[in-house]
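Every protein chain of the complex appears in place save one, which is left out.
So, subunit A:
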Amino acid sequence: MSTPLSLATSRRPDGTPVLTATGEIDMSNAAIFAAALADAVDPEGVHLVVDLTAVEYLDSAGLAALFPHAECIQLVVTPLLEPLLTISGLADLTTVHRPGPDQAADSGG
């Protein structure tokens, strides 16, 4: 039984690309997640919003997929995942948002 994960790309009304992950990310499916990230990220363009609100589990394999793109993405995470990002240092390299109606609140603010 493989780890459940579904990925979807979309755009916000303002045209910002969004990659929404639902399920769990571990070493068994981190490659799929990494591939989806690589596809969705545009190093030259607008920062990709990676919405991890519906991710129930994320470990170093998932973080490893996020790190190479740290400068080109924004993350949306629940408070559950936040300590992980802080500990790993990813929070220092990228912008992290709490999910909200506006989806724009900066975690730093």
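To be clear about the criterion, a residue touches a chain if its C-beta (ideal position, glycine included) is under 8 Å from a C-beta of that chain, and two chains touch if they have at least 3 such contacts; residues count from 1.
Methods note: contacts and distances are computed from a predicted model.
Its UniProt record calls the unshown chain "histidine kinase", which is the correct pick from "Ligase-associated DNA damage response exonuclease", "GntR family transcriptional regulator", "histidine kinase" or "ABC transporter ATP-binding protein". Set against the missing chain, the residues A:Ala8, A:Ala35 or A:Ile87 yield one that touches it, A:Ile87. Note on the undisplayed chain: of the listed residues A:Ile32, A:Ala61 or A:Leu93, the one touching it is A:Ala61.
Residues of subunit A in contact with the chain left out of this view: 1-4, 24, 26-28, 57-61, 63-64, 67, 79-80, 83-84, 87-88.
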